[in-house]
Every structure is written in structure tokens, then in C-alpha cells.
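Some notes on the structure that comes next.
One protein chain omitted, others in place.
Labels for the chains are A and B, by order of writing; each one numbers its residues from 1.
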Amino acid sequence: MAANLDQIFIHLRDWLVAFLPVVLRPATGVLLSVIAIVCVFPGLFALTTVFERKGLGRIQNRLGPNRVGPFGFFQPIADGIKSLTKEDIVPLSANAGVHFLAPLVLVVTVFMGFAVLPMGRNMVLVDMDAGLLFFFAMGAATELSVFMAGWSSRNKYSLLGAMRAVAQMISYEVVLLLSSVSVVMISGSLSLPKIVDAQNQYTGVFPHWYIFTPWGLAGFIMYAIAATAETNRSPFDLPEGESELVAGYHTEYSGFKFALFFLGEYLAMFSISGLGTTLFLGGWSAPLSFLTFIPSWCWFFGKVMLSIFVFIWMRGTLPRLRQDQLMNFAWKFVLPFTLLDLMVTALWRFMGDGWLRWVVCTVILGTAYVFMARLQWRQKHIGPRSYRYAE
Amino acid sequence: MTPFSTPLAGYLLVAAMLFAIGLAGALVRRNAILVLIGIELMLNAANLNLIAFWRYGPHPEALTGMMFAIFSIAVAAAEAAVGLGLVISIHRHTNTAELDKMSRLKG
Partner (left out) sequence: MNFVFYLLAALTLGGGLAAVLLKHLVHSALATTVAFAGLALLFLQLDAQFAGFAQILVYIGAVAILIVFAILLTRGSDLPKGGVFSATWFVGLVIAAGVFAVLGWAVLISVEALPQQASVPAVTVHDIGIALVGRYVLPLEIVALLLTAATIGAVIVAMHEKGAPK
């Protein structure tokens, strides 16, 4: 019964496909899976917009939207109708072709990233040998669409926002890649279903998720910081902060194109959280060995929604980082720490099983963190507060 | 386009055409950055040649062609970085990026 519930979507797809002749079956199977992804993730996006606004509202001691539907949960429908019916304004001197293509490129490349995420047991759309590399290749292509949007608007502020966003995304992309490389080293494969299988074992009750190891915890924290910066979320949202640059690179977009940018940003958040859960949190595996009766896709989506909740929480709590603080943080703290984490992962692998490797790795990472944090502090001159008044 | 009797010939001709287009771009345009774009196109054409020969050659399991292409991608990226850094530095000095104006050594 539990196994049936676990594979319910696979059985549904096979049952639907069995109506067709044998020649058409593989293509239709893939098409059905694609339709499922294209329907589920934008649906989750709609739900997340309400959660975000209500969550942020509660953190800021106010109610979120609560007029449309019970407790405001039909708000995305109202937002969708609004963005579809708004006038689509294109600036006169804007580069019309590139202006049109930028949101399309963003949404297409972000959707492609979902093709390699294993959302449940046997539930990955394409089991590629180099799945992780494909995911990062699609992430790299997103940066170009950000630049296209900013440049084609012929607006100084859009261009500035786009340049800042691209600089931030390239810096943190290196961190993202390096923290995934340590996972690849231990699991021995670039294929995401195999990485999940490597974590799907239990000693006693506890799972072998990589976050429960010292190098995994450090790697996950670096990955989470880099993921927040890649998707331009607070506290790294200077490129699109409302108080700084109007709306950054998507200032000149209105109506449905703006909705596409919004969709693209949230889908990028989902896909990067999905990758984070696959790499560090064990993908679709259950946290305790007696909880495997709950279906695997429940666990995957539960972990992804937990990550989204943490994103929303960070947005409501932390102040925004300035551009130079952001870049300093990336190149002077996060990247060296990730390189150290890579070496500690190698040490972990070569020390063999036992309690010694836990102690050694934890001590190395802990002292490095404290040392690097103190080094960053010493560069700041924290003296008594001084005031400057306008003359 | 003439019908090719083998797929390998098709890929080689596409690579040759891309190489010629890149070479034309590097020789014909005035802006230094476009010369670099032409050079990148030429490197890409050579990569296509390498991968095509790897795929249709007698020993693809030796991975020679693929390795060569991967190293070529890495080297091309490094060379693009340095080349564009040079163009930016020259622009800062002479306020132009056109090759015709950079014909003197006196700076």
C-alpha cells in the first residue's frame, strides 16, 4: 500500500500511456511528465506568493493579504488576472527584439533545470549521466537573460541593476559549483538519482544524509548562501531592491512579461532548493528509517517547501547587503571556506570509517570558521558612533 | 548544400564554414572586441572538428578528441579573459577600441 502510494504518479502515467500504440508510448510518457512539471511548479509558485506575503506580513507584525478568498489564499488568481490584463508597455527607444526575448529565455532555461531533479523514487524526467553539470549549465544561461533585460530597456537604472545582478550571480555561481563538487566527490557520480541513492541508507534509525556530516553541514550552509545570492533574494537583493533601483533590471517590464520575470525568479528558487535537497538533504528519502511509509514525493516537496520557508524568513529578518559588502563576502569569506570544505571532504574520504574523522573534520572546519570570521572583523573599524549633519 | 555521403563530412564542412566566418570577422572588422569574437568562433570550429573526429573515429573509448576539446574550451576562456582585459586597458589609455587608431607604439 505504501509502495503503491509512493509510485502513484508513475502508475498513473503508465496507465494513461497504455491507451496508445507501442510506437508512441515513450514520447507520450515524457510529454505527460513534462506537462505535470509545467503544471505543478507554477501552481506551487502561486501558493508561494501568498505564503510569502502573509509570512512577511506576520514577521513585520501585520496581516498579509486577507481579502480575496479565505484568509487571502485566492490572491494569486487576482494577481494573475491583473498581470494578464495590464497594458504591455515597451519603451520607444528600447531594443524591441531583445526586450521581448529576455523573459522567454529566463523562463525556458529555468524550466529546463527541473528536468534532472529526482522528485521521488523513479520520478526523474531525464536520468542523465552528467545531470548536475546540465543543471549548472542552465543556471549559467539564466545570467545572460538578466543582462538582456537590463540592457534592452535603454534605462540607466536597469542597466546598473543588470550589471550588479550579473556580477553577483557570477561570483556566487563559483561557490555553488564548488560546494556541489564535494558532494560529487563522496557519492562518486554526477547523476542526481545516484546521489540520492547514496544518501538513502540508514544506520539504525538515522539517515546518511550529507548534511549530518561536518563537511556536509559546512557545504550546505555555503550552498544556501550562494543559492540566496544566485536567485537575487534578500539579503542579496540589491539588484532588485525597491528602495534602491526601482525594480532593477525589470523596471521597464509591465503586464505579462513582468509576471514571467516573477515566475522565473520563483521557479529558480524552487529548482535551486530542489538541487540543495537532492545534494545535501537526501532528496526524497525519509529522515528516520521508520517513516518510509510516507511517499517519497511528499518528502521531496516537503523539504523544498521548508527551504522556501527559510528563504522567506531570511527576507523578512535580515537587512540588505550593499554591493561591495556582497562581493567582499563572496570572494574573501565564502569562496575560501568552500575550498577548505572541499579539502576537508577529501580528508574525510581518505580517513576511512570511524569516530576520528568526525572529530578531525569538525575541528578543522570550526577553527577555520572562527579564524576567518575574526580576520574579517579586524578589517572593520568599529569605533564610537559619529554623526554627520547637512550644513 | 551538396548532399553528403557521410555524416562526418557534414560536420567537417560546417566546422570549415564556421572557421572561415570567424577568420573573416577577425580580418574585416574594425573593433578589437569583434576580432576577439572572430577568434572565439575559430576556436569553436576547431572544437567541433575534434569532437566530430572523436565520434566517428576508430577508438572513441580512448577519449582523446573529447579531452582535447575540453582543454581547448578552458584555454579559450582564459585567452578571452586576458584579451578582453587588454582591450579594456587600452581603451582606458587611448579612449578608443578601434584597431585602425592603435597603429602607433607611442602611447
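Simple rule for what comes next: a residue touches a chain if its C-beta (ideal position, glycine included) is under 8 Å from a C-beta of that chain, and two chains touch if they have at least 3 such contacts.
Keep in mind that this is a model prediction, so the values were computed, not measured.
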item	value
Missing chain: touched chains present in the view	A, B
Residue, one of A:Leu144, A:Met327 or A:Met372, that touches the chain absent here	A:Leu144
Residue numbers in chain B that touch the chain omitted from display	1, 3-14, 16-25, 27-31, 33-34, 36-38, 40-41, 44, 47-48, 51-58, 60-61, 63, 66-67, 69-71, 73-82, 84-89, 91-92, 97-100
Contact set of chain A toward the excluded chain (per top definition)	98, 128-130, 133-134, 136-141, 143-144, 147-148, 151, 159, 163, 166, 170, 173, 188-191
